[in-house]
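Reviewing the structure listed below.
Of the protein chains in this complex, one is absent; all others appear in place.
And now, chain A:
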Amino acid sequence: MSTTDQTARDTQDTSEEVGGVPTGEDRVAIPGMSQEGETLQEGRNQAGEPEIRHTQHGDISGVPDSSRAGRFTSYDVADFPPLTSTLEDWRFTPLKRLRGLDDAALDGPAPAVSVTGGDAVEVTSVPRDDARIGSAGIPEDRVSANAWSSFREATVISIPRDAEVQEPLIVTFTGESDRPAAQHVVIDAGENSRALVVLRHVGTAVLSQNVEFSVSDGASLTVVSLQEWTDDSVHASSQQARLGKDATFKHVLVSLGGDLVRVTPSTRFTATGGDVAMYGLTFVDEGQHLESRLFVDHSVPRCKSRVNYKSALQGENAHGVWVGDVLIRAEAEGTDTYELNRNLILNDGPRMDSVPNLEIETGLIAGAGHASTTGQLDDEHLYYLMSRGIPEDQARRLVVRGFLFEIIQQVGVEALEEQLRASLEDELARTES
C-alpha cells in the first residue's frame, strides 16, 4: 500500500467526526456515544502491518516535508509565508479576525503581569538576551514568530531545583488595550522541583504570546492556562514544553472568553521517562472561535503522553477547533500514547472541527491510539433526569457540567477547581439566558 493510499484511508476512517461536523440530525449522542477512532497495539494495524501515517498538509512553500515531523520553525516572522486559509495550520482560523497579529507591528502594551502565591518561586522581568529565552522551543508559525520578533522584555518564572512548591503560583495577565501586542513568558522548572503554575488571562487584549516551559530532569510541573478574556479579545498563544529525563508535565488548557483564542501547546521530549498529560476544556459561545492545536513529539524512547480535550459549544457561529498531532518518530521505541477529544454541541448553530493526527514511524511501541467524538446531549439522559422532576434546562446543565467537570478535576487544587467551576457556571448561565 502506498503512503498516499494510507492517507486516504486514514482520512476516511474518521471522516464522520473530522473536518467540520454538521449540526444536523445525524450527529452522535454523547456521552455514552459511539466512538470513532482506533487503538493500535504494538504499532500494528488490524492487518498486522506496521502503521505508518503521514498527515495531509496544504502546500507550504519552504516546508521540506508534509508531515508534522518536518514542520518548519524559525524565530523570524519573514521566514513564514503570509497566512492564507489554504495553509494546513491555519485552515480553520478566521484570519480576518486575527486583528493583524500575523502582520502588524506588535507594539501595543502587553498585558500586565501580577503574581500571587508560589512560595520559593522567583518571578523576574528580563531582557531579550536572557539565556533562558528560547530554551523550550522555536516558533512554529507566523503569528508566534511575529511575537518573538517584537517582545521587549520577557517574564521568567523560575522554580529552584529540588523546590517543593506547596502553594500554587497564580500569574495573572491583565489586558487593557486592543492594540496588537506581543508577550513572552518562560517557566523554568529546576531539576526535581514540583510546582503548579496558573496562567490566568483576563481583560481585553489583542495578543500574540509565546510561553515556554522548560521542565528539567526529574521535575514535575503542572500548568493551568486559563483564557477568560472579554468577548472582543484576540489571543494566539504558542505554549511549548521541553521535558528532561523522567520529567512530568501536566498542561490544563481552559478557554472560555475571547473573540478568537488559538492556543497551540506542544510537548517535546529530550530524554527517556518523560510523562506528559495534556487536558483541555473549552466552552464556545455564540460568535466565538476557540481553537486548540496541540502537538506531542515523541522523539526519544519510552515516554508517555495522554491527551484529553473536551468542549461544549452553544449558539450561532460558535466555532470550536481541536487538532491533535501526535508524532512517534522512528527512534521513539516504547512510546505509550493516547489522545481523546470529545465535544458536546448544545444546540443548532455551532460548528466543531476535530482532527486527530497520529503519525507512527516505528512498530516498536507500547501503545498508541486516538478517538474523537462530536455529538449532542443524549435524549435518554435528559429524559431520565426530567422524569424525576428536574426541569429541562437544569437537566442539560447537570449533564454538561458532568461532562466538563472531569477536566477541571485534573487541576487538583480545590480552591482553583472551585473558581473554574464558578467560571463555567457563568458560561452556562450566560448561554442559557
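Following the convention adopted for this analysis, contacts are C-beta pairs under 8 Å (C-beta built on N, C-alpha and C of every residue); 3 or more make two chains touch, one makes a residue touch a chain; residues count from 1.
Just so it is clear, contacts and distances are computed from a predicted model.
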Chain excluded from display, named as in UniProt, from "Amino acid ABC transporter ATP-binding protein, PAAT family", "Electron transfer flavoprotein subunit alpha", "Vegetative protein 296" or "Pimeloyl-CoA dehydrogenase small subunit": "Vegetative protein 296"
Of A:Asp231, A:Glu331, A:Asp348 or A:Glu392, the one touching the omitted chain in the full complex: A:Glu392
Of A:Arg179, A:Arg306 or A:Arg401, the one touching the omitted chain in the full complex: A:Arg401
Residues in chain A touching the chain absent from view: 31-32, 378-381, 383-392, 394-395, 398-399, 401-406
